[in-house]
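Here it is, the structure, as structure tokens.
Left out: one protein chain. Kept in place: all the others.
Note that the chains are named A and B in the order they appear, and that numbering of residues resets to 1 at the start of each chain.
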Amino acid sequence: MRHLLSTTELSREAAIELLDISEDMAAVADRENKKLPALRGKTVVNLFFEDSTRTRISFEAAAKRLSADVINFSAKGSSVSKGESLKDTAQTLSAMGADAVVIRHGASGAPAVLAASGWIDAGIINAGDGTHEHPTQALLDAFTMRRRIHGAGSRGKGLDGVSVTIVGDIVHSRVARSNVWLLKTLGAHVRLVAPATLLPVAVDSWPVTIDYDLDHALAESTPDVIMMLRIQQERMNDAFFPNPREYANVWGLSTARWAKLPATSLVMHPGPMNRGLEISSAAADSPQSTVLEQVANGVSVRMATLYTVLTSTREVSA
Amino acid sequence: MSTSSYLIRGATIGAGATTDILTHGNVITAMGSGLDAAGAVVIDAQGLVALPGLVDLHTHLREPGYEQSETVLTGTQAAAIGGFTAVFAMANTNPVADTAGVVEQVLALGEAAGYATVRPIGAVTQGLDGQRLAELGAMATSRAQVRVFSDDGKCVSDPLLMRRALEYVKSFDGVIAQHAQEPRLTENAQMNEGEVSARLGLTGWPAVAEESIIARDVLLAEHVKSRLHICHLSTAGSVEVIRWAKARGINVTAEVTPHHLLLDEERAETYDSRFKVNPPLRRREDVLALREALADGTIDIVATDHAPHPSESKECEWGAAAFGMVGLESALSVVQETMVETGLLNWDDVARVLSITPARIGSLSTHGQPLTVGAPAHITLVDPNTRQTFSRQRLAGRSLNSPFLGLELPGRVMATLHQGYATVLDGILIESDIVAAHAEAVRRG
Partner (left out) sequence: MTARVIMQTPDIHRVLTRIAHEILESNRGPDNLVLLGIPTRGVTLAHRLSSILETIVPGAVIPVGALDVTMYRDDLWKNPTRMSSPTEVPVSIDAATVILVDDVLYSGRTVRAALDAMADLGRPQIVRLAVLVDRGHRELPIRADFVGKNLPSAHDERINVRLTELDGEDVVTIDQAVSS
């Protein structure tokens, strides 16, 4: 795996192998000495054009546990923010000898442009690009589901037959996109629930079931996993929904809706949460909630990703 | 410089007969076989198709203001190499072509360069801001004799302003060329809205944003009995609206670009911003509908929307990249690939959609006349039997943002005669000082 740009690129075998390596990485986290020497001498650059402290420190912890050197490059707010600057920045990082670039960018496709550009010969890891994808988030979500469902026997398994309901702002969500493709690859059944304004117009071409009504969706089938997406309050200014109260009433995982779920249904959220809007505190803090596990698992999955990208054989250029 | 004379030997006129063509000065003086070459430069045109010099109703020459992308000189060089002898220069320059002064400047630059006849298009609204009408009358009566008005790049979205513009240009038989893009429906839009945009996470540009403006404007044109031209139609739905309007007798014409005839939205998959264009590349079914519509006459012409950009505007993430593609150099090859090779058009039809009709829409009487004795000597000779990978060597303008680089395309312009002198011979551009001297000789009569 030369780069990780999108979960559409992952075959079932590759995805399961990444999750299995993540299991090994997770085992290291339980040791007294949490560090592995695998990436000693490698330089990982966290290139963040958008603020995301959570994702950045997760990648930073992952790289450091593998003994890589980490350079954090926050491009936001500096003179470089768009246009030619991506090229200039990439060439600068290349000159500094970056072996992998973890990129977070507001523009969809920026990591793909970087990977195809020839400006830099580093492995590119997409840490969230615009409204496109966030592959490591989907991997950590799948990892979390697999661990909860299969426990110690997770290795080698997919998520066959697992029903996952994703609720919220699908159209703007890179987390939703990466999850839809990866969960499909791993054999899960995905249901998307949102008002039509927050679904892509061509969503009927996706390998998912669609529902506009959360109560209807939950009545029709009990999900093994319900994943609530963060709702951006500014969306209501663009008429995606009338106001937060109506959104919470119709599409939020309220305490009442949560209480009707069986104790085996997992409650997931990629964070940061708007408590009381898309998810109630009772649901977020319940034993079914995996919110904190997701954070811990994020480090393991990102270790596996960095390890896999940085130890892949480089294609010899002709 | 002495008056030029050319003898074109053995050219095929459009889809028809093979003949020699003799030119003297700016006129075709004789046609037939075995013409006497005395004093004339002989061009061997065996196997070549002769077309009336091509006319592009939609070119961005970028001068004044954006000379790093293109100038009148380099843009018309690109035109010549593509077989064009006249181009209509869009108004979105800096300053905007919204006064007699700017359009006369562009006209003069074109005359001095000499590679093609440059007809400025005037802005519909001052500064393209969509608020107040520009000085349409002053531009029409200026030396540039502007007849086509467009805010291209922006839509005249205010319906009342559009109505007034349509009415106002009736006094000098002008035409409003509308860039049909409902602005609210396309805020921050990046590519065609559909399955691909949903997957790539790029903000969608719905077909309805184009179709709703076209529907509104054909109704306005009908109501005020004026003449409307629709720029770069891109959707099957737009074709349906135009077809309905024409059946109803509304005076509307429509254009399609070469890139919309060949490329579809799948090209965005790699986020290669060479394929970012306004209006966006659409679905394959739209591409096929546009070809059908061009074949059956619903769409009247092909126009390039040649939109040069410097490399830094394209070497970046998709969202930050500029919209647009260069197209003058590749237009005829793309039309051959999509329309001639498919049997949808013959070479007479190509002459119609790339020369005769665009000249008529633009009220450019000196161009777009069938090749006959007495007609102006604007002649394009194309070799239809070659097939080559379209490379940077084929680009003659200042910018390299062609979406066709690396594609195999048929046909190549081997010679272009503009008002009786060659701008291209043997597929190679004639040097600018020679062309400029010829142009000056023609001006002095």
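As a working rule, a residue touches a chain if its C-beta (ideal position, glycine included) is under 8 Å from a C-beta of that chain, and two chains touch if they have at least 3 such contacts.
Being a predicted model, the structure only gives us computed values, none of them experimental.
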item: Among shown chains, those touching the left-out chain; value: A
item: Residue touching the undisplayed chain, where the options are A:S11, A:N33 or A:N237; value: A:N33
item: Residue, one of A:L5, A:I21, A:A122 or A:A194, that touches the chain absent here; value: A:I21
item: For chain A, the residues touching the chain missing from this view; value: 17, 20-21, 23-24, 27, 31, 33, 35-38, 66, 155, 307-308, 311-313
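By our rule, only the chains that are shown with their structure count from here on.
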item: Chain A-chain B separation of Cα centroids, rounded to whole Å; value: 46
item: Residues on chain B engaged by chain A in the complex (per definition of touch); value: 190, 193-195, 197-204, 206, 270-273, 312-313, 315-320
item: Chain B contact footprint on chain A (complex, rising order); value: 8, 82-87, 105-110, 112-113, 116-117, 129-133, 171, 174, 177, 200-203, 205-206
